[in-house]
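A single protein chain has been omitted; all remaining protein chains appear in their positions.
A and B label the chains in the order they appear, each numbered from 1.
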Amino acid sequence: MSAPLLEVQNLAVRFPTRTGRVDAVRGVSFTLGRERLGIVGESGSGKSQTGRAILGLTAPSAQVTADRLRFDGQDLLTMGDAERRRLRGKRIAMVLQDPKYSLDPVMSIGRQIMETLRTHERVSRSEARERALAMLEAVQIRDPKRVFELYPHEVSGGMGQRAMIAMMLIAGPELLIADEPTSALDVTVQLEILAILDSLVRHKGMGLIFVSHDLRLVSSFCDRVLVMYAGRVVEEIAARDLSQAQHPYTRGLLNCMPEIGASRHPLPVLERQAEWAR
Amino acid sequence: MSVMGNTTPPPLAEPQLSRREWLLSDRPTSRTQAKLGRAYVAWRRFAENRLALIGLIIILALVLVAISADLLAPYSPTIGNLATARLLPPSWEHWLGTDDQGRDILSRLIYGSRLTLYVVVLVAIIAAPIGLLIGTVSGYAGGWVDAVLMRITDIFLAFPKLVLALALVAALGPGIENAVIAIAVTSWPPYARIARAETMQVRNSDYISAVRLMGASPIRIVLRHIMPLCMSSLIVRVTLDMAGIILTAAGLGFLGLGAQPPLPEWGAMIASGRRFILDQWWVAAAPGVAILLVSLGFNLLGDGLRDALDPRSSGQ
């Protein structure tokens, strides 16, 4: 395995609230090479907060602590805001669930991609335009020139997510964090987006953290899976060994989904154990 | 998906709950407890705001003074001593001095608080329901009902408030009741607008659809499901408007179209003090400060209520 791109050790995210402290992430550790890592869990498991903490996008009220949080040897925790912002977008990028909320509604898609590129690299307008068009083509948009001029509300969800991915990948990041990138999309569109992500990640040799609630989807897409429960990683497993998962939570999660052709009435339900959260 | 790990509090054996815990319980066991708990959360949010508390204290003080005016006021508000007590400066006998009729200004202010409250409360209970009704009906019904009601609202909004009120009082004749009617008639349109906007927002929500699917009549939906949702923003708006209502009433009084002499209305008091403003400043200044204080109180209170009742933040 290559040298670690990202090292996370004992990461914790806490939110002070009116009724006391909420521990969203409690001591998560992992290392990531140039590979695809899936982080799976249900709502409230802390999976999204883990991704956000790495990017430094946690809400200002939260406390983020870790024994180690290093990207390519640089310490992310001691890094200044400006430096971190430069890193974000240039070397680490994030794709969010719903393109509707992450694209600027009053700027054309093409211009947004160009702006992103020009904030990270010194390139002329014409070159930025060339590269933006090439990027739109790379995310398999058939008519990049037309889409370039469109505004976010004029495109479908799938198209918007492609544009989002194009925008995130234009600066050539080394690590991509995708937080439920396909959950808002139809199943057939979902697969197209995943295929695009897959080929881009492999051709460019990026590291990928894929955050999702869908255990099956993640395991069909990633090399390795972290299963989170109540802010902790309860199991780390190679995706192809998922059927041999040990932790009862992972097994329960796999079991409780209905399957085409399997007649299980009633469906097995997950009996949550208090010790999983410990 | 996951925003934050909502770690549920550990299951308590629930021995003896303190009163605070009982109120904040996630598992209320009666309707009253649920209602009180909700009110308590709103109160705590309100009480965190110091300025809002000051506003509340000012308004409570106003109410107390109005109620116990007979006990508090040292002199009669309407009968003065023309022979010996005309235009006296503030002193131990007359804390705020006397006016040109020889009446004690403090006593007049104290009795005047009743008139101020009377105007404010009457305007609120006339204008707010009209606005609420027109706004919610207009927003829920849509179509031509909406068009007609909103054009009427626009007509009222097109006139400057004070000018319209003046015209109405001129037509109805001067007097405090007519001033109240005039102010109420001119202040409902913004409430209708707010209620309509809020209604349009919730009209197509699933929970209103769900009520329709139970077979509820449109009247029931508007009265029981939509109006309560508009209430909080309306209360906030009305409270913030109170200052304006007081000023309009004072303005009408000042112009001689509101309360008639010898009623101790604050606006009218300023008007009568105007003639001596350079030599006997206290005659006009005292009611002026009273108006300022009460307006400020209502504004602070309204701001606090907005933070405490804002429907958009009341999810949690």
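In the analysis below, a contact is a pair of C-beta atoms (placed from the backbone, for glycine too) under 8 Å apart; a residue touches a chain by one contact, two chains touch by 3 or more.
Convention: contacts and distances are computed from a predicted model.
*Asks:* Between "Glutathione import ATP-binding protein GsiA", "PH regulation protein F", "Ribose transport system permease protein" or "STAS domain-containing protein", which matches the UniProt record of the unshown chain?
*Replies:* Spelling it out: the chain absent from the display is recorded in UniProt as "Glutathione import ATP-binding protein GsiA".
*Asks:* Please pick, from A:Ala134, A:Ala195 or A:Ala238, the residue that touches the omitted chain in the full complex.
*Replies:* Residue touching the chain left out of view: A:Ala195.
*Asks:* In the full complex, which residues of chain B touch the absent chain?
*Replies:* Within chain B, the residues that touch the unshown chain are 26-31, 33-34, 38, 205-207, 209-216, 220, 224-225, 228-229, 311, 314-316.
*Asks:* Determine and list the chain A residues touching the chain excluded from the picture.
*Replies:* Where chain A meets the chain not shown: residues 42-43, 157, 186-191, 194-195, 198-199, 213-217, 219-221, 252-253, 256-261, 264-270.
We adopt the following convention: only the chains that are shown with their structure count from here on.
*Asks:* So what's the Cα centroid distance for chain A and chain B, whole Å?
*Replies:* Using C-alpha averages as centres, the distance is 50 Å.
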